[in-house]
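This structure is in structure tokens; I'll ask about it shortly.
Omission of a single protein chain aside, the complex is shown with its protein chains in their original locations.
Going in written order, the chains are labelled A, B and C, and every chain counts its residues from 1.
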């Protein structure tokens, strides 16, 4: 069963294309980090924030400080996946997120957990890469 | 203006994520080939065909034989793009496709042509990579 | 200082190209998993084993079961990096590896630790993806 249902779980769907697979016939494991990031980007967008605007207008960027990922089952070409994002902790300059990738079944519902992990991101100045505070309005929007 | 309006132009939309960009601040040029392929995959899916099923059940695959791409304007992080596919010629074992990438404007409509190209694909046996005939039902579905 | 000098630390060097960077001007974090894998591949090759041969001739593959990576400092376009591999534990079907990425300085020596992690790989049947024993001669060669 996917991550606990609730307002605080964000979900977005992606499709597996040729570019994502490797000679083993399955999704190349590093690509789940891309999927997780796409979902975080859509999560921020759903909260009203574009990372391009954050970078250009506010001079802040999120960088990834740590990733921990467990690979349980392989995804294959043409699979549809649901990627989830839940904030599990967070302070003024960083936050921890739990993310999962589920394969969508024939009934259109998440069926098998393929991959899960914890990602720690930090807010930095887009020029110097020094840690800085997450903008207040962004933090408020994520509450 | 996007490729001539008509039943024979297939369009699908994608979003530019961090993974797609390079240190120039724009989409890495090789990634347009990925975008073009995602659109071809969705075009086949819209016609009722999954490439994973073609490969596993029918033992056929499409490979790319030739690409010609012109890069006109850069795309950036968070841009939404419309990718089009038009079949421009085709025989029994291969076909030529014209593809374009347009940036979607604030009004939700294609606004600027960023990249365009011609892609030649060929049908091969999934085991031997020898040329083979495109399945009849697939050709019929694309008419 | 790089991982403890010793016969059991394998090192290989790579160069950062445009394809590796993102719009932040630095190496996209998921790409360190690619760098780590290239180093593991060269480590196996140095022990006399090609993964293509393992897959085709022996029907075995290594899959990644878990990754844990900490990102300390960014790498940039044109940087030369040294990637290390050390086996930290291992049984009959899997093993744990510690890996690091160091930036090479002007003197040609590793200068700054950029990224480090632990990777757990498992040996599986190349057809069924079921866990299987690591070939004895491979285990012997890694001792």
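Annotations for the structure displayed:
Here is the rule we go by: contacts are C-beta pairs under 8 Å (C-beta built on N, C-alpha and C of every residue); 3 or more make two chains touch, one makes a residue touch a chain.
Because the structure is a prediction, the values reported are computed rather than measured.
Here the chain not displayed is in touch, across the complete complex, with A, B, C.
Among B:9, B:47, B:65 or B:113, the one in contact with the hidden chain is B:65. Counting the whole complex, the residues of subunit B in touch with the unshown chain are 23-24, 26, 29-31, 33-34, 37, 55, 61, 63-71, 74, 126, 129. Touching the omitted chain from subunit C are residues 15, 17-19, 34, 37-38, 41, 45, 50-53, 55, 76-78. Seen from subunit A, the chain kept out of the figure touches residues 18-19, 21-26, 28, 30, 76-77.
In the analysis below, only the chains that are shown with their structure count from here on.
Each chain gets a centre from its C-alpha atoms; the one nearest the centre of all protein C-alpha atoms is A. The rotation relating subunit A to subunit B, fitted on Cα atoms, amounts to 180°, rounded to the nearest 5. Two copies of one sequence, subunit A and subunit C, touch each other mainly through matching residues, since over half of the numbers at the interface are common to both.
Centre to centre, using the average C-alpha position, subunit B and subunit C are separated by 33 Å.
Chain contacts: subunit A has residues 34, 37, 55 touching two or more partner chains.
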